[in-house]
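Here it is, the structure, as structure tokens.
With one protein chain held back, the other chains of the complex are shown just where they sit.
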Amino acid sequence: MSDLFNEVTVFSVISLAAIGSVAAVVLFFVAQKFRVIEDPRIDVVEDLLPGANCGGCGLAGCRALAEAIVKKESLEGFSCPPGGSEVMQEIAEALGMEAGEQVPMIAVVRCNGSREFAPPKVRYEGAMTCAFAHSLFAGEGGCPYGCLGCGDCVRACDFEAMYMDEKTGLPVILDDKCVACQACVKECPRDIIEMRKKGKKDRRIFVSCINEEKGGVARKNCKVACIGCGKCVKECKFDAITLENNLAYIDYNKCTLCRKCPPVCPTNAIHELNFPPRKPKADKEKNQAGA
Amino acid sequence: MSLLTVSGSPHYHAGQSVSKIMYGVIFSLIPAMLVSFYFFGLAAILVTLTAVVSCMLFEFLIQKYLIRGPVTVFDGSAIITGILLAFNVPANLPLGLMVIGSAVAIGMGKMTFGGLGKNPFNPALVGRIFLLISFPVQMTTWPKPIPWNTSLTDVITGPTPLAVIKEGVDQGAKVSELLPQVPGYTELLVGSMGGSVGEVSAIALILGGVYMLARRIISWHIPVSFLASAAVFAAIFWQINPEAYADPLFHMLAGGMMLGAIYMATDYSTSPMAPRGMIIFGIGCGLLTMIIRLFGAYPEGVAFSILIMNAFVPLINRAFKPKRFGEEIKNG
Partner (left out) sequence: MKTFAIGGVHPPENKLAEKQAIEALPLPRTVAIPLSQHLGAPAVPVVAKGDKVQTGQLIAKGEAFISANIHASVSGSVAKIDSIIDASGYRKKAVIINVEGDEWVEGIDRDETLIKDISMDAEEIIKRIHDHGIVGLGGATFPSHVKLKVPKGKTAEYLIINGVECEPCLTSDHRLMLEKGEELMVGISIQMKALGVDKAIIGVENNKPDAISHLKKLSSSWDGISVEALEVKYPQGAEKQLIKAVIGREVPSGKLPIEVGCVVHNVGTAFAVYEAVQKNKPLIERVVTVSGSSLKKPSNWMVRIGTPVQELIDAAGGLPEDTGKVVNGGPMMGKALNDLNAPVAKGTSGILLFTNAETPRPPLQNCMRCAKCLTVCPMGLEPYLLAILADKQRPDDCEEERIMDCMECGSCHYICPSGRPLLDQVRVGKNMTGKMIRERSN
């Protein structure tokens, strides 16, 4: 026992305790002096956010979004793509604000000029970045609007929600992984990727082409180009389709997903996603209409 | 006819490649290699072979099974690392240690950072320093040079000229008393001295350096500024007290000065990019080498000084840009 309370032990305990208390007192005053006064609500909001720091809101991360929301005292203009409206609703409740309606969005590749439909006319060799290929030439398929297939968008995606389809040479977006952060939209030098409403049960109808050339020219390079014939415009009962510069565009806010336009497109440029297969009856009707 | 190719300009290429440059360096190392085989015999050959084979093996294993990327073992860079590592150890080093050194050089020195061109420190020197610190006895037992040496055992060991001077001066002897104990200038130049496998023959290394300069594999900036600054530094102290400090010519020829200045410091990825930066780097290496040699604990400082300067390369690259066109004429 006496060993335990020898001089060394006692002195160590006493001196360490003394240093500890002095340091504690100093730290206390320093902390008081240099305290950063921060709105506690920022932490509350940050805890509610998913914490992915994806930048989908357009800010530097979840903390930045929380600061911005608290600073503005309103949720207007802010959105959290991965969290969706649920998270915004929770934040609204926590802060006693009102959350605006947030429509889930998703990125959509509006080009179907695969190697099959737009066969290569030349071979590209060089840096595998769309940014350079775009400045060099129209593209292997010859379409100056179409996808260059170097995969800048895939590299920009932080959520592994995109991959390049080796066979078609086009990027593919995975519905369940895309958080609508718009990184790919910003990256694409040709503005092919668009944010569209995710739609009920992920169903979407869109024109998979952004070529503004005259029909004949566009068709020469690509079998599935929109040729600006206007058939879909006539078919649409809801004024959702507009035709401008030889190109049809479906307004996703007006589209009711009635599935009338895809069958009338002569080049199959209008795509419908995640719909059940068409009944043979519909085909029959289409044939009759055609005849 | 096949499809036309579209690519950005230029459409010509000089036809240089990584492996051509690397094999050029290997070719330039042949004279030094032959001299070391002549003086240290079979032992030197075995050490060099072990280092080269194990460096290539470790690079292959790491690229194939750890990184799972392209395997570029035959581009020559691992061979150079192996040769230079072998050049930096005594010829009688146990071969097991050589394998460990190679593993450290390739694994820690090179592949950890992403392989060729991404390593901040010279891999061969990383391996050497690791061995020197971990196995100081084996790494400082130097065989004596014997022409046409064919025996593997019965090595006569002896100190390097630098160690003779250093220890002698530390014990209070005068340089003029110690000089007769070390080889003369001609022997130093040819390589008949105790030391690491490849560092002994200054003339063979200079020959290789001239070849690399002629083929534009290296530029003159680093070797010249390295040697010149070291010589000037040595000359100043020699002038102050010739009895306490050896003359500059001795410092140039003894130890790993030539090997370091011509081969180790000029390693592409661990030296600065711009000519001005290269000169700063060379001067830093030269001064540090001499400071370690004259005042440090080790008799030799080339390896340490190069590694220290390697750490400064990013800063040097930032501070010393190449001379821009149209820079001097500033308007307004």
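As written, the chain order gives the labels A and B, with residue 1 at the start of each chain.
We adopt the following convention: a residue touches a chain if its C-beta (ideal position, glycine included) is under 8 Å from a C-beta of that chain, and two chains touch if they have at least 3 such contacts.
Everything numeric here is computed off the predicted structure, so don't read it as measured data.
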Inset, instruction - Would you mind spotting which of A:Arg41, A:Arg63 or A:Lys121 touches the chain that isn't drawn? - result: A:Lys121
Inset, instruction - Taking the full complex into account, find the residue in A:Gly142, A:Pro171 or A:Pro263 that is in contact with the omitted chain. - result: A:Gly142
Legend entry - chain A, residues in touch with the chain not shown (by the definition above): 121-122, 125-127, 129, 131-132, 135-138, 142, 144, 213, 217
Inset, instruction - Provide the residue numbers of chain B that touch the chain removed from this figure. - result: 1-2, 4-18, 20-21, 72, 75, 77, 114-118, 219, 268-269, 273-275, 321-331
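Note that in this section only the chains that are shown with their structure count from here on.
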Inset, instruction - Compute the distance, rounded to whole Å, between the mean C-alpha positions of chain A and chain B. - result: 52
Legend entry - Sites on chain A touched by chain B in the complex: 120-127, 132, 136-137, 140
Legend entry - In the complex, chain B residues that touch chain A: 2-8
